[in-house]
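One structure below.
Just one protein chain is left out here, and the rest sit where they should.
Letters A and B mark the chains in the order given here, with residues in each chain numbered from 1 onward.
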Amino acid sequence: MSLAPPRMAPLLHRLAGMTRRGAVHATLLLVGAVWLVPTLGLFVTSWRPSADVAASGWWTALPGGTFTAGNYREVLTVRGFEISLLNSVLIALPATLLPIVFAAPAAYALAWHRFRGRRFAFLAVVALLVVPLQLTWVPILKLFNLLGLTGSFVGIWLAHTAFGLPFAIFLLHDFMAELPGAVFESARIDGASELRLFLTIVLPLSTPALASLAIFQFVWVWNDLINALIFLQDRGKYPLTAAIQGLLSSYGSEWHLLAAGSFVSMSVPLLVFVALQRHFIRGLTAGAVKG
Amino acid sequence: MTQRKRRYSCRLNLPLLALLAFWGSALPPVAAGSEPVRIMATWGGDEEAGFREVLDAFTGNTGIRYEYDGSRNIDILLKTRVYGGSPPDVAILPQFGAIVELVRQRAILPLSGERPDPILTWDELARNYDRAFIDLGTIDGAFYALPVKANSKSVCWYRPPSFRALGIEPPRTWQELQAIAEAHLRRGKAPFAIGGADGWPLTDWFENIYVRVAGPAMYRKLFLTHEVKWTDATVVEAMRRLGDVVWPEAKLAGGAEGTLSTGFIDAFNAVLRPRPAAGIYCGGGFMSAFAEQNFPALQGQQDYAFFEFPSIDPRWGRPVVVGGDFAVVFNDRPAVRRLIGFLAGKEASTIWASAERGAVVSPNRNVPLAVYRPFKRLEAQQLIGAGGLVFDGSDLAPSAVGRDAMVTALQAFVEEPERVREYLRALEGAAARSY
Partner (left out) sequence: MFLAPAAVLLLVFFMHPTLQTIWWSFHGGIGLEPSRFVGADNYVRLLTGDPLFLNLEVWPPSGALVNNLLWLALFTLSPLGLGLSIAVLADGVRYERTLKAVIFLPMVISATAASVIFRFVYSPDPTIGILNAVLGALFPWLEPVPWLGRRSVVNFALIGAAVWIWTGLATTVLSAAYKALDREVLEAANVDGAGPWRTFWRVALPMLAGPIAFVAIALVINGLKMLELVLVMTAGGPRGASRIIGFTVYWEMFNNSRAGYGSAVAVVMLLLLVPVIAVQLRRVGREER
């Protein structure tokens, strides 16, 4: 890693030098352990037979309990698993990209263009963040029925895009407002058009923010169940979350399957996070060097 | 990263998006030709497998395709879709209060009644169902809600070996139940486990007691029509009896607060597991499925069994509180009519009752008892032989009462029984603005 040696935090090292370095490590490891325990519980549960899950705590299984791959087998062979996985990808990719495509120029304009009502527009966006989605379902479903979008991927893309937009604009605005304005000015003086400026300077500089946004939006869309059920209304188009829910009885009591299903489902966003984490740290260093 | 590369990737995205958009819109919503019947219900897993056996038989008989959409979130989904203007053809709902609401909104169609071409005739209904089911499904003179599945809520699960160890027998009366509770307490054991974190185990307890204290007519007036107020003397009396169960809190596994943080399955497991935390779990014939799944080593009847909820007032005996699922119809099409006709008949009910996975107790009285598995057969016998059937009161009432105010009042009662009149006043207030 190129960033490690020169960027060793002076703060930590001074602090650690003064107090006990071990205490810091112990604290960090403890926090890590506490954070890991619930997930570990879910993971162990996902490998246990349902009878054991009902009878004893998951930690009792760690030394010499019975484990089974049966839960995963059941999840992976659920009716329509492959289709729903494909659907999840088909829903999540555009529903992650579109809000960014819509939000980035808007956030840039709100942060750097001087126009009347700019403040009001931005505050309206912040206010929209808190509108409960439940309130929008019926009006939007009516609209979709009118336009024939109910049951189409386009409809669910639009819905996710709109629902994700306030947060996307908010996040990108915050980041873009901190960008060095002098760079924009010099580009303008060089005769760059606004579009060119946006595409060649603003977007590349915003990579870390775009990457974080992509993670959040992707996770949100990937885990969504209720919007898909409301706007798609068609089992053939439902995402993975719906297929996994289909394993559960009306009492929702099959915790061993829920646990296995969660791990199958979360593996994808986890990979995305790991992939993008690398990416946006690099983006940040590039920014820092320039700044 | 260089600027050129970045720009390139930006441009690449646009055609990709356009392609995806085209693909998304090009997929037709449903294949043209014979339109399938769209059915919504709450079932998944094994329950769904059982229902699909029925639906597959329907398709086999008629060639009509179906689309089944099962979700535990049916409350939200159905309401949203009804108001949004795209309901399914048929929905199967467990909550009768929601059905009454749909009738009031004119969202669902009568299956029978004053219309020239009923989907089901009164004769057909009378041939297949107990009077109680037909009366229940009849709202303002027309029949709307076809019962397709029933379960008894008047059973109490216990372990015969544990009872033998205590020298006790399953109770038939309230006094005997009290004696059993005392026998547990003397040995330092909690007699009852109640999953009070889920509201309905508490409402089931109350309903069983209330119908035994006040009788079926008052029961109907309290829950369905709200002609009886929650502050009525009969309600107070029923709460006093419920106090026999939850007070002192040593009678409850985990105590009062433990009860309020325990879900129904954990409560049930606490009775059946190797070192039981309680002796009795009341409510839900369907719990046999959980016993089979969670305790495969135990033998039904031998290691665990149920007794009927004991009687309180000999006048009313032991009526059965029934939970059920009802089919309602949103669109009148020939295919939908045939499906409803099929579901109402003996063939579909028998297939469902004898399904490999997810077998149900059928409300259809022509289903031969022989097709059931042991516990289901006992449950079905109880439903047929009952002195009277009443329906789960918390499902009859609007959910603002049955799933909200009533649950809050009962949870409060478990924790602080002495302030019962205060809770009942609040409950009555909620009921007054919900019917």
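Keep in mind that, in the parts below, a contact is a pair of C-beta atoms (placed from the backbone, for glycine too) under 8 Å apart; a residue touches a chain by one contact, two chains touch by 3 or more.
Bear in mind the structure is a predicted one, so any value in this text is a computation, not a measurement.
One of B:Gly199, B:Gly215 or B:Gly285 touches the chain omitted from the figure, and that residue is B:Gly199. Listed here are the chain A residues that touch the chain not shown: 4, 7-15, 18, 24-25, 27-28, 31-32, 35-39, 41-42, 45, 55-59, 102-103, 105-106, 108-110, 113, 119, 121-123, 125-132, 134-136, 138-140, 143, 158-159, 161-163, 165-167, 169-171, 174, 177-178, 194, 198, 208, 212, 216, 219, 223, 225, 241, 255, 258-259, 261-262, 265-266, 269-270, 273-274, 277, 280-281, 284-285, 287-288, 291. Touching the omitted chain from chain B are residues 75-76, 79-80, 82-83, 101, 104-105, 196-199, 254-263, 266, 270, 273, 277, 398-400, 403-404, 407-408, 411-412, 415, 426, 434.
Here is the rule we go by: only the chains that are shown with their structure count from here on.
Residue ranges of chain A in contact with chain B, taken from their complex: 50-51, 53-55, 90, 93-94, 97-98, 101, 134, 137-138, 140-142, 144-145, 148, 150-154, 157, 199-201, 203-204, 207, 225-226, 229-230, 233-235, 237, 242, 245-254, 257, 283, 286.
Residues 1, 3, 6-7, 10, 13, 17, 20-21, 23-25, 27, 29-30, 42-48, 67-73, 76-77, 80-81, 83-86, 94, 264-265, 269, 273-274, 290, 293-297 of chain B are the ones that touch chain A when the two sit in their complex.
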